[in-house]
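Supplied in structure tokens, the structure appears directly below.
The complex appears here minus one protein chain, its other protein chains still in place.
Each chain carries a letter (A, B, C, D and E) given by its place in the written order, and its residues are counted from 1.
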Amino acid sequence: MRIQTIAAALLVFVGIASAQRVALEKTENKTILLFTPHPDDDTFCCAGTLALLAKRHNNIHIFIYTNDDKGSYDPDMTSERLARIRNGEEEEACRLIGIPKQNIHWLQFHDGMLEYASPKDLVEEVTKIIRTYRPDIVMAPDPGSEYVRWHKTDHRMAANNTIDAVRAAEWHLYFPNQRLHDGLQPWKVPVEAYYYVTPQDANYWVNIDEVADAKLAAALAHVSQWEPSINKYRPDWDPKALEATKQELRTKASKKDGHNVEAFRIASELNQQ
Amino acid sequence: MRIQTIAAALLVFVGIASAQRVALEKTENKTILLFTPHPDDDTFCCAGTLALLAKRHNNIHIFIYTNDDKGSYDPDMTSERLARIRNGEEEEACRLIGIPKQNIHWLQFHDGMLEYASPKDLVEEVTKIIRTYRPDIVMAPDPGSEYVRWHKTDHRMAANNTIDAVRAAEWHLYFPNQRLHDGLQPWKVPVEAYYYVTPQDANYWVNIDEVADAKLAAALAHVSQWEPSINKYRPDWDPKALEATKQELRTKASKKDGHNVEAFRIASELNQQ
Amino acid sequence: MRIQTIAAALLVFVGIASAQRVALEKTENKTILLFTPHPDDDTFCCAGTLALLAKRHNNIHIFIYTNDDKGSYDPDMTSERLARIRNGEEEEACRLIGIPKQNIHWLQFHDGMLEYASPKDLVEEVTKIIRTYRPDIVMAPDPGSEYVRWHKTDHRMAANNTIDAVRAAEWHLYFPNQRLHDGLQPWKVPVEAYYYVTPQDANYWVNIDEVADAKLAAALAHVSQWEPSINKYRPDWDPKALEATKQELRTKASKKDGHNVEAFRIASELNQQ
Amino acid sequence: MRIQTIAAALLVFVGIASAQRVALEKTENKTILLFTPHPDDDTFCCAGTLALLAKRHNNIHIFIYTNDDKGSYDPDMTSERLARIRNGEEEEACRLIGIPKQNIHWLQFHDGMLEYASPKDLVEEVTKIIRTYRPDIVMAPDPGSEYVRWHKTDHRMAANNTIDAVRAAEWHLYFPNQRLHDGLQPWKVPVEAYYYVTPQDANYWVNIDEVADAKLAAALAHVSQWEPSINKYRPDWDPKALEATKQELRTKASKKDGHNVEAFRIASELNQQ
Amino acid sequence: MRIQTIAAALLVFVGIASAQRVALEKTENKTILLFTPHPDDDTFCCAGTLALLAKRHNNIHIFIYTNDDKGSYDPDMTSERLARIRNGEEEEACRLIGIPKQNIHWLQFHDGMLEYASPKDLVEEVTKIIRTYRPDIVMAPDPGSEYVRWHKTDHRMAANNTIDAVRAAEWHLYFPNQRLHDGLQPWKVPVEAYYYVTPQDANYWVNIDEVADAKLAAALAHVSQWEPSINKYRPDWDPKALEATKQELRTKASKKDGHNVEAFRIASELNQQ
Partner (left out) sequence: MRIQTIAAALLVFVGIASAQRVALEKTENKTILLFTPHPDDDTFCCAGTLALLAKRHNNIHIFIYTNDDKGSYDPDMTSERLARIRNGEEEEACRLIGIPKQNIHWLQFHDGMLEYASPKDLVEEVTKIIRTYRPDIVMAPDPGSEYVRWHKTDHRMAANNTIDAVRAAEWHLYFPNQRLHDGLQPWKVPVEAYYYVTPQDANYWVNIDEVADAKLAAALAHVSQWEPSINKYRPDWDPKALEATKQELRTKASKKDGHNVEAFRIASELNQQ
């Protein structure tokens, strides 16, 4: 516990919603780390915002907890091969929104197995990443989201673990070997932007109208996540299926006041309590 | 992540409540698996619905995570003996609503100790059950329920574990040995019916008026869960206590629009995200 | 599962809020155990209530899960030294509200590491404490609170673990060695008072007007939690900083109907389900 | 501890070597379980003895802890495919010495990963197997062997786990659910025959002259374990490599007094202390 | 690593056997802790030596890792009851050799389950015991003994854990909370006496002729460990069985040069390397 939390405790959480707005998509020349359980969650939830941030010369790094090496109905698929495929798709999706391949980092857990990792080791690993990059913004799945997201293994762990590491990174006495042997100093993340939020938790919406097409293209780059490739792998799109999927995505795209948006819960220190 | 989840992500969860209604109690000739933390949770929350489903020739299997071998105030009770007693009571309660003894399966954990099992092994075990039975409906405690249920060990684990297994069962690359050595194919559970829901999460109510008496009888078959037997074990009811308990149960029975009901949150794929 | 839970199950949780009020601060000559993740959470959330309870001759024991040995920005601080400092501050804060030093007990985990303890051993340890002291009231962080608190490691574990132990303590078949070798009998905690509640969960507010100054003094006794000492340790206050902090705390103090209050969710058995 | 161990304690282990000889290969019409870490350890160490035992109408079951799905230098091999290959080879090797396919059972751990399984769950699983089959003889790797074998993960675990399960199987209070829910009675294994023994530990040698050819054939059935198939998988033998391998195996075959032998440490209860 | 180990390293272990003899049974007015996996291992291996030490006014404390609550063939026995029985027998056995009941301490693990405890917690617990009692001699099962003992779960863990704790107790930076919160200072155990040694490891033999009868009586006090009570529990001896058992024990008693002896490996610091 530290000083800032006292206020919250005494306030009984009054005013949490009001104080924390940051103009996320206006950020320029900053370091931004996005943590994602699988190599497509970042695309589906944040590709528009990422595209805007890439345009503004931010240094964006994507950290992917798992390989996503389980999610195919193709009976001839193997995990090793699927990991390779998903790897390539993620690189293509990132390229389309302006993030170079060398900024993608894999934590290398197997799909669905993140929950069974050693949580202490995992927090330590992500703490080291944060202390190394010293990001201005960390993007992660919202650990506070309601049941739909909470249920899913990998998402639960990625959400809790990232926030635990954000907190640990701030204090040099957490994992002190990182200072001793690696010369890493503590780092206090100024802003967290949580994605996969429920409507009642969202407190910030990024207008992505100008990059809606890039987001659509990035989503479609994950070919093996879509029919027909998810059922019987093929590296390219069947033209008809492509058209239908585009249509569906456009229809279902998240809107607010007539604009394409991506929703976030933006928080600063208070969330760490 | 897979294709269906994209819609949800883009939609920011609009319309989750509307899309998923299934006429649960009208189901006929299907395979239904109910997972329960203890041998009485199934009775107290779902006995009416189960009785209706049994009448319609569904093949119902009850999987019980724990032995329920701790919950007695009788100072002379031992865990081994209590497990035997609860075993017999569950068989009787199931018989009264039309489920034969051979359809009851025990996962054999000790009461209150489910939380300390290896979660990976536990998911693997339930995944195997699902791939073996290939159920049309899985019933389980709601992992999304609010604090009252969430707090309780065994319930937490049973809820999360069952839904994790439902998800894993669908993809052949999860626990691939089950296909390799046991010849089990992946299975996508079409419908989940969650019990122990909070009022704000419930989206379906089964009218159990016609089987209310059977449910009452089944609840009373768990003799050792009630006074006076919970305090000093006796295998039968004291007539006066029986009358008082019946009266109390009738008074407190869950009602909606004047009918006896059981509440569920019915979901399909979306819940797995 | 036991008899009392049936009512809740059948009721679908109707009426939970209404039934459980206890006049917490009027309690006299009772045994009260407060479990806290760090040696300051008890002060910030409950010092007023504790001061009132101490005046009424209650036997209050504070159990502190962790040493709080990480939360300093001072680059020369070590964990060992910080633990010693926090130890002394807690003793002073407790003294100021009338709780003697020998009533403070340390479970001795490192700050931020409670999550990685063996949960089974931890429940067993707290179960033993409860069976030894046989408290009339247990105070603990609310495991049902919303995202702000839930996120934080140590708090998550302290909340869940305490309630799991409350439940286990009641049944002699949990951890039966405690009866066999230590001669400890089971104990049913009559009342739980959860602190760190969200506004929507709070169901009881203690008016602490008469001890507001003592609470302020106790909060300020945690010198190393505040600027400037948190940045560069010094054992005493800079007079200007002290004045500013006092002012801030007074301004932000939790109020209800014009009174200084502390908020709780008071529950009895139902919470254990 | 139980009565038989007292003797050993008081004796300071005098006479362990002398007392325990059983004419292993003369056994007839008995149930024999062999536990092996990988699907080839049984062949290389015991195929001759197994062939003799199969001829004498013993009911032999092979339990294989792992899939052996890692040991190939072929860069295009995947674990799933290798497991399938090793599965087929084991079936063929067993067929050649008279053990039918349905008597081969896979515990399904990944190669090299047995060490990281939950040891308690693993002992429980093998205890159940022993109580189900009620074997007259259990064959397993020797946990007492010297460094060469001890070093190797999977072998360490398979050796210790099997002997722990032999011991647990004997007492009904170990894993009592197996009696309660599965109706399994305790079983005391009368004889253990440990393979992979060092020369100084071996106390029994089976003359396998009459089945030496069958053993050779069985060893060669594990095609993918040998060059050239281990380097670049092919399902069949290159004739020249086959000849060379045969020659090498004949030259290196274990001999004692001019006979082909297989070495064991045969033990009965004393080993369990 | 510390200074003393350098000698050993440079010496390549020359002379280990020669340097460490202590006249164990002549010790007077000292504190002696004996750690035993089950409540009878201490009797069978060391009761004679303990009787001699008790006569010489040593303060002997017995720490028993497990309850020994599994080892009965009686089909009606339960674990709870067996633990109670074994408890009483241990108290009687200790009484017969001069150790009072209050000097017996139970660590309360279930029989056969010690291996699955958290090893870190277990070392911490025993380290605390050592720092509290500050013993002159620690007696424990020999972790270096050969296969017979090594195989047995509980014995493996008790042996390794005790020696790990002896080492940890010596350095204040191990488990520093014990100094910080409990005021316990580090303690260097001067002498370790390992029992359950193999003949080649034993380096010290205590002549127990004068207390041979007391040892025999103590061994027989563990009634439930012997036939017929191990098969069908009865609290007393059948006179015929008693005579036969006495006879057997006398015949098999460990002898050296015509005397009744108990064998040990006595070590001091070097063993800790």
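As a working rule, a residue touches a chain if its C-beta (ideal position, glycine included) is under 8 Å from a C-beta of that chain, and two chains touch if they have at least 3 such contacts.
A quick note: this is a predicted structure, and the numbers were derived from the prediction, not measured.
K.L.:
Thinking of the complex as a whole, which visible chains are touched by the chain that is not shown?
P.N.:
A, C, D, E
K.L.:
In the full complex, which of D:C45, D:I104 or D:I129 touches the chain missing from this view?
P.N.:
D:C45
K.L.:
Which of D:S79, D:T127 or D:T162 touches the chain that is not shown?
P.N.:
Spelled out, the listed residue whose C-beta touches the missing chain is D:S79.
K.L.:
Out of C:T31, C:N59, C:T78 or C:S268, which residue would touch the omitted chain in the full complex?
P.N.:
Looking across C:T31, C:N59, C:T78 or C:S268, the contact with the absent chain belongs to C:T78.
K.L.:
Please identify, in ascending order, the residues of chain A that touch the omitted chain?
P.N.:
These residues of chain A touch the chain that is not shown: 67, 80, 83-84, 87, 106, 108, 118, 121, 176-177, 180-181.
K.L.:
Go through chain C and note every residue touching the omitted chain.
P.N.:
Listed in rising order, the touching residues are 78-81.
K.L.:
Residue by residue, what part of chain D touches the chain that was omitted?
P.N.:
Touch set of chain D with respect to the missing chain: 37-38, 40-41, 44-45, 68-73, 75, 77-79, 82, 111-113, 115-116, 146-153, 155, 196-199, 202, 219, 225-227, 230, 248-249, 252-254, 263.
The criterion applied here is as follows: only the chains that are shown with their structure count from here on.
K.L.:
Going only between touching chains, how few steps reach chain E from chain A?
P.N.:
The least step count works out to 2.
K.L.:
Considering only chains that satisfy the touch condition with chain A, which of them also satisfy it with chain D?
P.N.:
B
K.L.:
Using just the Cα atoms, superpose chain B onto chain C and tell me the rotation angle to the nearest 5°.
P.N.:
The C-alpha superposition of chain B onto chain C needs 120 degrees.
K.L.:
In angstrom, rounded to a whole number, how far apart do the mean CA points of chain A and chain C lie?
P.N.:
That gives a centre separation of 34 Å.
K.L.:
Give, as an integer number of Å, the spacing between the C-alpha centres of chain E and chain C.
P.N.:
41
K.L.:
If I count partner chains per residue in chain D, which residues reach a count of at least 2?
P.N.:
Where chain D meets two or more other chains at a single residue, that happens at 80, 176.
K.L.:
If each chain is a dot and touching chains are joined, what shape do you get: line, ring, star, complete or other?
P.N.:
Graph shape here is other: it fits none of the named patterns.
K.L.:
Pairwise, which chains touch?
P.N.:
A-B, A-C, A-D, B-C, B-D, B-E, C-E, D-E
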